[in-house]
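Some notes on the structure that comes next.
Missing here: one protein chain of the complex. Every other protein chain is in place.
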Amino acid sequence: MTASYRWQQGDKVYHFGSLAELMAKATPERSGDALAGVIAESAEQRVIAQMALADVPLKTFLTEAVIPYESDEITRLIIDSHQLAAFAPISHMTVGDFRNWLLSDAADSQALSALRDGLTPEMVAAVSKIMRNQDLILVAKKCHVVSAFRNTIGLPGRLSTRLQPNHPTDSLDGIAATIFDGLMYGNGDAVIGINPATDNVPQTIKLLAMLEEVIQHYQIPTQSCVLTHVTNTIEAIEQGAAVDLVFQSIGGTQGTNDTFGVNLAVLKEAHEAALSLKRGTVGNNVMYFETGQGTALSADAYFGVDQQTCEARAYAVARQFDPLLVNTVVGFIGPEYLFDGKQIIRAGLEDHFCGKLLGLPMGCDICYTNHAYADQNDMDNLLTLLGVAGCTFIMGIPGSDDIMLNYQTTSFHDALYARKALGLKPAPEFESWLAQMEIFSDVDKVRLNQQLAKPFGASIALLSDK
Amino acid sequence: MTASYRWQQGDKVYHFGSLAELMAKATPERSGDALAGVIAESAEQRVIAQMALADVPLKTFLTEAVIPYESDEITRLIIDSHQLAAFAPISHMTVGDFRNWLLSDAADSQALSALRDGLTPEMVAAVSKIMRNQDLILVAKKCHVVSAFRNTIGLPGRLSTRLQPNHPTDSLDGIAATIFDGLMYGNGDAVIGINPATDNVPQTIKLLAMLEEVIQHYQIPTQSCVLTHVTNTIEAIEQGAAVDLVFQSIGGTQGTNDTFGVNLAVLKEAHEAALSLKRGTVGNNVMYFETGQGTALSADAYFGVDQQTCEARAYAVARQFDPLLVNTVVGFIGPEYLFDGKQIIRAGLEDHFCGKLLGLPMGCDICYTNHAYADQNDMDNLLTLLGVAGCTFIMGIPGSDDIMLNYQTTSFHDALYARKALGLKPAPEFESWLAQMEIFSDVDKVRLNQQLAKPFGASIALLSDK
Amino acid sequence: MSKLVSKPQDESVVTESRWQSLKQFTSARIALGRTGTSIPTGELLDFQLDHARAIDAVHRALDVATLNQQLVASHSLSHVITTPPLLVQSKASDRMVYLQRPDLGRQLSEACWQQLCDARAEYHHQEQRQEQHKGQHQGQQEYDLAIVVADGLSSTAIQKHALPVIERLVEKLSGDDAHTWSLAPITIVTQGRVAVGDDVGECLNAKITLIMIGERPGLTSPDSMGIYLTWAPKRGAKDSSRNCISNIRPEGLPYEEAAHKAHYLLSESMKLQLTGIGLKDRSVGLEEEAQLESDATSSFLIG
Partner (left out) sequence: MSKLVSKPQDESVVTESRWQSLKQFTSARIALGRTGTSIPTGELLDFQLDHARAIDAVHRALDVATLNQQLVASHSLSHVITTPPLLVQSKASDRMVYLQRPDLGRQLSEACWQQLCDARAEYHHQEQRQEQHKGQHQGQQEYDLAIVVADGLSSTAIQKHALPVIERLVEKLSGDDAHTWSLAPITIVTQGRVAVGDDVGECLNAKITLIMIGERPGLTSPDSMGIYLTWAPKRGAKDSSRNCISNIRPEGLPYEEAAHKAHYLLSESMKLQLTGIGLKDRSVGLEEEAQLESDATSSFLIG
């Protein structure tokens, strides 16, 4: 029962076989969609598709699913959780009108919050396809999404960082050294989150214990996470481990999540398990999700849907579990999905916009691999653009180089650049802590202390003595 | 008497034949340098050249000219006008140290101003080559350059616009219609500047008269300019035309300026002629220059010097005449010189940085042609980045489309986007005027009046009646 | 179920510009309206479509055969220029090379350079015989003018506007009382830049080259033609030694006007024995004359 779409331009009539096809053809160029064979054949066809898409009534998205309701639990989640009352203010609009409205003065932060539950990922993906980068920035900037656990994430004028102290053998010393480095640069308020090289439960528990010790010892107003498979985290919780946040990579189709070995039920179980620990102090958002365009195609579970729409659908999954953090790992997989700096930048802005509009505390792993056609300058650009757009958090890694995951993301220094250039600050609780620990001499001017912060001096002195 | 340079990396020794060669090889990739045959042969060679360049003492630039003193009046200008006293604070540094210093807290706005006359274009070009985009932004942001004529340009937190009302037949009505449109969007504080399609003196005088009339009638605190050849403007002044600003395109080598039909003497003559008119009210900066990477190569007058270094040398020419505005028309010529969005963005940031560091009121024509591999999204990116970097002014054109010069630059709307997203305001005198004329209902929030501004309503009503 | 998607329903959030009437004066994208301060969806997408199409225009090849045929068939030309057009190429082998290597687009390929020199020698030979026949003799055999037509960045411009402008210009030249113009055969160059006219002029031994070339396509004007004039054309000539007439197309500088200007500049050039900076365009255009009178309307802005 899928409809087909026609568009008349001059004396030519263009056909699109389905809503999914129309959306795919309307998507700005990217390698993943070319790989999937769903991309527009020419720049002209792309614009025609955008014109046709702009004229699709938003209501259509409630009756025409890009992946059938019957066969996909994410479609079911999207449709079943849609709130007609929230949708009311825009229910008469087309996608094109919706763009106009989003950019209008009527769409202020309050109006945008009120709208969240009335939006489906597909509506949001559709409108993003006809928006320029500046539109994506301007609207995202108006969306304020706040979450909290041991500090408050996402307040306007703030930019948080995940401290990512990965080590190829999970050496506790190596990880601790990196955590130290990061803290000295004021990173780590979103989370101190380790990707374990060795992905098992005992390892997870060991790493969690170490993080807990550090956070307790220095009374850092932040949370920890070991980015292992959700089922491992559930086991760890059962074994009494100190779990702050539950991590999981998620995708936008049931099939993708199948290959990730997860589903809504498992996520629910994990969510409840973490909530039961009641470890949050200022809030109780306990989930940390990662997403990224290309996973559905990589898992061969995209059903003709373009990768950006699949990505937006992943946000429906995330939204279901009130996450503290959602992170689009935008250039992580490689050029197979986002070919170069230009495509990575566009995707980063799209993901951030879609996530924010759907009400998620959206961060971005601003990154690239060595097999992609991108470099540090592209990342500087995206970092600055996302900073302007009000991105919730970014990664912080020593010198941009993840020595375990083998890719480059933003460095501890990069985060300070963004704060300085854009006048942004870390989470308020963390900000106070940085001042109190004498890591910064002036948080507003982003000036670090020339001296080694006193409370930490001891550890280093101790070490040098050995 | 040119030196050659060596760099040892591991057990390999790399050679560079001259300072010009070293600088060219150290330049980030761009098509113009490839065309000129001066580009690095590999990514690795480029970094090696950057390493070697980072270790060149700044003093070297005072003794080794990239184009001989004897054969080029711009080299002579650079060397003869260099101020050793201003140079003193950094005279012991290498290029690499200089980058460090620029990014340090020591290099505040004051220190940077004091340094201007101690810098040569080549020093500035050299250091830019080893800076990432974020470095170029951060340092440019610290450089404050203020100029004035009928309003004050370049104050921190401000972004001005040139209203560019071009028309393919110079129709006065067509031009006036565009000026009106632009003013209604709060554009035009940097200058109302027409590129005449017909490039002769009577035409210039006619256009100038019309601009003068409009500015007088509405008491707009701004200046006018007809972007004709400088010799035409001199003639127009002689014939008593109302010349606010003298325009000229300039390049960074004497040979380039030869093909443009100008030299320092002609520019001096024009500068003096314009000064003699004493038309400025709040200041007396009367020159408007345009530059852009690629002109030297296009004129076949680059002498093995890379296009970015040639560009920086053009700023020495501009600096000599205390301009009100300098505009790098960054993607204007086409993909022959800057291939795609990435190269255009990088060049825009470099030019802005170099110009600001040398003390120029640097604006940017953020633009691309239809034969380049770039689009509106690239321009949105560059606009945002330059906005963060504190760019002095940008172009404003109806719907981004210059119907005479055949290229796309920033639209009236784009300027408002930048002001909104970054909290920037137009020149203070113009800001007051916009409020007073009821064009804006709220300048701070960048809200335009829903109603047609009263003083202008009459003209339109009149017209509709006809 | 197939639906023809209809026009947007809710434009209430868009603030229309109240100065729509000004659109009569310019094809610039004025009075677009706004949503907040942004460009409304419809206008944005129109722009994108034009961009997609302008990109295509850059890559469209010149239909040399058709143009050649039209020139040969042109009644007004055939009795002034008797030799058929010369068809040559620059050193740029294809469009991608052309875009990335302007240096190659500025020179004739070796073969074509030779071709033109041979052609010149051949005509020279013929003419000498004619002249001997007529009893005349000139030492340095030169043409006054070589008209060159090159695709440049918009073959569409050339395809549409080259012929009508050449016809009008040649008419003016052949009716010129002040000077009897000797015209070289017309040369059509593919993948050519402005400076390729210098090669042609040098080979054909012409006093002046007048090259008509496709200007880079704009969004609103994918078919704009430029004319560049160079006195004493020679490989390596500088741009400062040329004059330019640009924006030739019905919505820009009309054909008649362009021919008028070209004729003016050519005549001045003959007098002054130069082109470029030293030769200022002091012609008063036909339309401009008209416009000077209508100045009143132009100042609608000042009431």
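Letters are used for the chains, namely A, B and C, taken in the order the chains are written, and counting of residues starts over at 1 for each.
Assume a residue touches a chain if its C-beta (ideal position, glycine included) is under 8 Å from a C-beta of that chain, and two chains touch if they have at least 3 such contacts.
Please read all numbers here as calculations on a predicted model, not as lab measurements.
Chemist: According to the contact rule at the top, which chains on display are touched by the left-out chain?
Modeler: The omitted chain makes contact with A, B across the full complex.
Chemist: Thinking of the whole complex, not just what is shown, which of A:108, A:238 or A:401 touches the missing chain?
Modeler: In the full complex, the listed residue that touches the missing chain is A:401.
Chemist: Hey, which of A:284, A:369 or A:432 is the one touching the hidden chain?
Modeler: Within the whole complex, the residue contacting the unshown chain is A:369.
Chemist: Specify the residue from the set B:97, B:212, B:322 or B:438 that touches the hidden chain.
Modeler: Of these options, the touching residue for the absent chain is B:97.
Chemist: Check the options A:9, A:169, A:276 or A:436 and report the residue that touches the missing chain.
Modeler: Reading the full complex, the residue touching the unseen chain is A:169.
Chemist: For chain B, which positions touch the chain that isn't shown here?
Modeler: On the side of chain B, residues 1, 3-9, 15, 42-44, 46-48, 50-52, 54-57, 92-94, 96-97, 99-101, 103-107, 130, 132, 134-135, 138 touch the unshown chain.
Chemist: Mind listing the chain A residues that contact the chain we can't see here?
Modeler: Residues 31, 34-35, 165-169, 171-181, 184-185, 197-203, 206, 210, 213-214, 217-218, 229, 231-232, 258-261, 298-300, 334-336, 339, 369-371, 375-376, 397-408, 411, 413, 416-417, 420, 446, 448, 450, 452, 458-460, 462-464 of chain A touch the chain absent from view.
The rule is simple: only the chains that are shown with their structure count from here on.
Chemist: Kindly work out which chain lies most centrally, taking the average of its C-alpha atoms as its position.
Modeler: B
Chemist: Chain pair with the most contact pairs?
Modeler: By number of C-beta pairs in contact, the leading chain pair is B-C.
Chemist: Taking mean CA positions as centres, which chain lies farthest from chain A?
Modeler: Most remote chain from chain A, centroid-wise, comes out as C.
Chemist: Would you mind pulling out the distance in Å between where the CA atoms of chain B average out and where those of chain C do?
Modeler: Chain centroid spacing, chain B to chain C, equals 30 Å.
Chemist: Just give me the whole-number Å value for how far the CA centre of chain A lies from that of chain C.
Modeler: 52
Chemist: Check each residue of chain C and list the ones that touch at least two other chains.
Modeler: Chain C, residues with two or more chain partners: 36, 38, 48, 51, 55.
Chemist: What parts of chain B, by residue number, touch at least two of the other chains?
Modeler: Where chain B meets two or more other chains at a single residue, that happens at 376, 417, 420, 447.
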